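So the structure is just underneath, and the comments pick up after that.
Excluded from the complex is one protein chain; the other protein chains are retained at their positions.
And now, chain A:
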């Protein structure tokens, strides 16, 4: 096996004449938590489906866990699709065991592990309950457990947080981290930045079928300048003279504070000017932009509005 759990080069998918995915490259390091971010309709799900071999690409190549054909790695992969689906008449533990059996796990082992996983997730009481009697969130958790019951080397989750309440979102984050700690690679798509920011070692941002960014969360955030918040000791309009040109007063007119983008050369020269002019420093904070701002910057506000 190579160091990359997933690699894709120039993936293309056409739906009719429309290029839904247009030359996407991905390299997911083994053992990492990797996020695929993008607005609705960006091509995230189609990309994941091509990586898994559910649909065939119209161009490019991909490999999964070192296998050129994704099917050859299917027993070592766990998958939670965007559209959740379980057989309503199945019991929870049977549903989990069935999903394990599809990936080569013996039924008896699957049932035993299913009970353990359900208990660990706080759903031990529901092991013998039919899926149709579970709440939507519980059923979603059951499906997630079904995707990890065979202890896969690669876990692919398509929009795993959608439809979950905050408690279950937290459980899911814990489960993703636990899978990574077990040694698995986790690849998930989302358009909720907070999860990606907390979890991802690396991420790719896709928009309009193209990959717009690839790197760490810090790399993404580093694409935008930090924001400086400054409060002089003696407020006054003359403070602006010593500040960069983009400085704006904070809040309502007459407020004491100012904010401006971190100058490319750093904050030191600005501070020297302020002190020499006698404005003093009552408060100073440097706020790094979040992934959300970086995402909006990368994808473009117009593309986001079009997606919505």
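Assume a residue touches a chain if its C-beta (ideal position, glycine included) is under 8 Å from a C-beta of that chain, and two chains touch if they have at least 3 such contacts; residues count from 1.
Throughout what follows, contacts and distances are computed from a predicted model.
Of "ABC-2 type transport system permease protein", "Similar to stage IV sporulation protein", "ComF family protein" or "Sorbosone dehydrogenase", only "ABC-2 type transport system permease protein" is the UniProt protein name of the chain excluded from the display. Across A:75, A:173, A:201 or A:293, the residue that sits in touch with the chain not pictured is A:75.
Although one chain is not drawn, the whole complex shows that of A:85, A:236 or A:266 it is A:85 that touches it. Touching the omitted chain from chain A are residues 10, 12-15, 19, 22-23, 49, 52-60, 71-72, 74-75, 77, 79, 81, 83-90, 98-99, 101-104, 143, 146.
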